[in-house]
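Every protein chain of the complex appears in place save one, which is left out.
Moving on, here comes chain A:
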Amino acid sequence: MANRLSRIRLSRRNFMVGSATAAVAMPLVGARAGSQPERPSETIRYTAPVKLTINHQPYELNLDLRTTLLDAIRDHTGLTGTKKGCDHGQCGACTVLINGTRVLSCLTFAVMADGREVTTIEGLAREDSSLHPMQQAFIDCDAFQCGYCTPGQIMSAVGCVHEGHAASEGEIREYMSGNLCRCAAYPNVVAAILQARDETRKA
């Protein structure tokens, strides 16, 4: 009696079985409690070395091949600015830039980003730590409340401008509709993008 969630995970796993490469041993501790019998420690299946470049910083990780780019960023590099809102490509909270293009990191396996340049919200501010014009505009226009969707909104906004989809309010609304904001700061997000658009193009 598998539910829908299970099926999704299973199909991911089955896919990975065929393409799994070297399994790299990770030190693990066996079960210590719970209602299951004690089990000997084992290795995680399907791991592989993955080289990620995030905000110009190289990372060499040993990852379960099923690890999404989102989980790799959050759980394995400690950069938790990128958020998980659905894990299914429905909310935009996990948006990052890969080679400058906006991408949903929850729908991207970490291995798919091997060798590519990933930019997260932590990498957007300039080297002197002054804010990117889009970040400043989000502050000026109060384009958030709880702030949870905000890293995704900002990365998406930068991508939207660079794609050339920020010509008018209407176009911004349309091309920012993959980023849900349950606090509903939408009009302020549009105002922020209009404010930062020209400077972002130059940046």
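Basically, contacts are C-beta pairs under 8 Å (C-beta built on N, C-alpha and C of every residue); 3 or more make two chains touch, one makes a residue touch a chain; residues count from 1.
One rule holds for everything that comes next: contacts and distances are computed from a predicted model.
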{"item": "Omitted chain (choose from \"Xanthine dehydrogenase\", \"Lactate utilization protein\", \"Branched-chain amino acid transport system permease protein\" or \"ATP-binding cassette domain-containing protein\") - UniProt protein name", "value": "\"Xanthine dehydrogenase\""}
{"item": "Hidden partner chain, residues of chain A it touches", "value": "1-6, 9-10, 13, 26, 28-37, 39, 42-45, 64, 66-67, 71, 74-75, 78-88, 90-91, 93, 120-122, 124-125, 131, 135-136, 138-151, 154, 172-174, 176-191"}
